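Handing you a structure now.
FYI, not all chains are in this one, though none of them got moved.
Chain naming follows the written order as A and B, and within any one chain the residues start at number 1.
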Amino acid sequence: MFYQKEIRLKARSRGFHIITHELESQLPELHKIKTGMANFFIQHTSASLTINENVSPDVRSDMESHFNHMVPENAPYYDHTLEGSDDMPAHIKSSLFGPSLSIPITNGALNLGTWQGIYLCEHRNHGGSRKVVVTLIGE
Amino acid sequence: MFYQKEIRLKARSRGFHIITHELESQLPELHKIKTGMANFFIQHTSASLTINENVSPDVRSDMESHFNHMVPENAPYYDHTLEGSDDMPAHIKSSLFGPSLSIPITNGALNLGTWQGIYLCEHRNHGGSRKVVVTLIGE
């Protein structure tokens, strides 16, 4: 079975957001797969996807603090500055996290660990709605 | 062919460890696949998987040194500190490396480059045994 769908995520503020439920609720086809893989691919270069802790909101806000520190705005060595001070850091962060997640499917569901949630990493101040291509492969 | 298995890695100290053989030795099913993909997915948010140099132990210890420098403990901007000074850095590192690896299978074996080995990145001081879901897809 090969299944593919484009999902439009609702717009979110700059930072890290749990979107596990928003994705799963739009993928009833997951239930038809006993063993397989799900790939989530975000079609942008200033937002990304990652997996991290799904309980404490502090983890999400500390992630934002740390990456703003590690990838600062207005670094003296940036030349790509026309689209605003949040633009080049957003490109760098998007490559640090990466555009896609490959998650095993087991018995009709994403086989995430107990504490794992899917994060949208929104690196722009006003990123708008983001598009994710989901591909399910399995039997 | 879709094959899936949960592998429990033995507990390891904080740092970077080559686990290629520990994984391969538990996957006799690899030999049945001529062309395909293997996905290794770690079900944790404070340990991760990566691929790097499989010879010099210096590479592993320098990785630990560098990431402790780049993602320090006790950063003044961390709020998530209840579970110890190694906790929030472990979450950040786990997203930098990512939870999963997708490796081609060719003629019954993982098609790694000559110098590539699979690393377990153990970011906690006492992480204990870690769980990896392996999915093999191929023919």
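By definition in this document, a residue touches a chain if its C-beta (ideal position, glycine included) is under 8 Å from a C-beta of that chain, and two chains touch if they have at least 3 such contacts.
A quick note: this is a predicted structure, and the numbers were derived from the prediction, not measured.
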*In this structure file, how many copies does the full complex comprise, given 2 in place?*
3
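One rule holds for everything that comes next: only the chains that are shown with their structure count from here on.
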_Between chain B and chain A, distance of the C-alpha-averaged centres to the nearest whole Å_ = 20
*Complex contacts: residues of chain A adjacent to chain B*: 35-37, 50-53, 56, 58-59, 61-63, 65-66, 69-70, 96-98, 101-104, 106, 111-116, 119, 137-139
*Could you please specify the touching residues of chain B with respect to chain A in the complex?*
2-4, 39, 41-45, 70-71, 75, 77-80, 88, 91-92, 94-96, 98-100, 102, 131, 133, 135, 137
